[in-house]
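The other protein chains are all here in position, but one chain of the complex has been omitted.
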Amino acid sequence: MGSYYDIDAILTDAQKVPCTFDLDIPGLGYLDENAGGDIKAGTRVSLPLWLSTLLAVQRLGPSSQQLCTLDLPASISPRVLAALKAGPKTVDLRQLASHYYELAARVLELFEEEEIVDVLGETFKERAAEIADHAHNPRGALGEAQDFLRGLDEMERQLFRSAHGSSNAMREWMGETKKKR
Amino acid sequence: MDIDDILAEVDSHAVPPATRDLQELTRAWVTERSAPEILPWPDMLMERILERLRRQIELVEEQTGNTDPKANFRLIIIQTELERFKFLVRSFLRARIAKIDAHALHHLTDPSTKARLSPSELQYATAHTSLLHAHYHSSFLSQFPTSLQRMDDTAGGISMVEGPDVDKAVFVRALKDVEEPVYVEGTDTAFDMRRGDVVVVRWSAVREVVMAGDAELI
């Protein structure tokens, strides 16, 4: 869920997922760019995670009326998943969502989608290895490498930075110990 | 000196108390820097260390101005050691303050964590928290409806008060054969730790072993 004060957790929560309202709600038209109006049952709007996930799990009244239903966001649609399966390193995750894995993790908590979980797990593993490779052996700003690094999601970027930092620190330390001897 | 020599020394009582204090301080410093949560304040050790620092500082002050080259050389050695001690204590205290600041409310509200702070750390945490809340209050919070002004709300699926991540990975070395196997909670993993073994594992799994002094973080 991420920590209350954590900026990345808050940005994760700002990412939107499609949801469909299951009943008429007066006064909520502003969610559908219709300020002052109402929301009709069946209206599909994109709402940030901090709103949609909490609305989707509400059950009200004796009939356990649901307020709205979540759909899977486009960033984990079958089309994207097929691309990830075919070539995990060629997909620009950042363009799909800045906090891609976190978004998927939050949504998938609410869905039974083992296969998507597996695909994303594999994707992360493959890409993490590539990230580590780039971090330890910088090849400058060459075309393909640059495209790959630009398409990293926020978590992958942080991974890259810490891998790069540790590789530098290691080199520095080795250099220092050599000097002493 | 290799690992076994160091390990052998740990149990030995032949080590002079001053050297043992330095070892203990060094270990406390490494542990505090590596463990995700704050550790109990070592008040006896700190008292001895600070007393020793005070004596050395006095000695340096008395001897300064002594032009005898031998005394002067001795002074430089003492001062070098003094700087190293000061660094260890400073870095140790700062590591603790950083943890307290990161989760101030947790350190003030969770009784077992609160008990690990020194009196002056507790004072610092209390004062810092109230300053910070006053700052939020004067910046915007005072204009909120009263029901939303709390700083320790847990509604909406996320708690405002949180502690450190005790499942963070740590590097740990066994100082002796650990009798009970170590279990990693929530997994099927269990393993024995023999003296000299080094493992990478969640802090929560080895916390007890480290606190008991049977293993150390590295």
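Letters A and B mark the chains as written, and numbering starts fresh at 1 in each.
FYI, contacts are C-beta pairs under 8 Å (C-beta built on N, C-alpha and C of every residue); 3 or more make two chains touch, one makes a residue touch a chain.
The definition used in the following text is that contacts and distances are computed from a predicted model.
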{"item": "Chain left out of the displayed complex - its UniProt protein name, from \"Exosome complex component CSL4 C-terminal domain-containing protein\", \"DNA replication complex GINS protein PSF1\", \"Cyclin-L2\" or \"28S ribosomal protein S7, mitochondrial-like\"", "value": "\"DNA replication complex GINS protein PSF1\""}
{"item": "For the chain not depicted, the shown chains it touches", "value": "A, B"}
{"item": "Omitted-chain contact residue, chosen from A:L23, A:A82 or A:M174", "value": "A:L23"}
{"item": "Of A:L51, A:L149 or A:A163, the residue in touch with the unshown chain", "value": "A:L51"}
{"item": "Residue, one of B:V15, B:L39, B:I57 or B:V199, that touches the chain absent here", "value": "B:I57"}
{"item": "Touching residues (missing chain, whole complex) on subunit A", "value": "4-8, 10-11, 13-14, 23-28, 30-31, 48, 50-51, 54-55, 58, 60-62, 65, 67"}
{"item": "Footprint left on subunit B by the chain that the document does not show", "value": "50, 53-54, 57, 64, 76, 79-80, 83-84, 86-87, 89-91, 93-94, 101, 120, 123-124, 127-128, 131-132, 134-136, 138-141, 143-145, 148, 153, 155-156, 158"}
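In the analysis below, only the chains that are shown with their structure count from here on.
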{"item": "Interchain centroid distance [CA atoms averaged], subunit A/subunit B, Å", "value": "35"}
{"item": "Interface residues, subunit B side, partner subunit A - complex", "value": "156-160, 162"}
{"item": "Subunit A - residues contacting subunit B, complex", "value": "1-4, 53-54"}
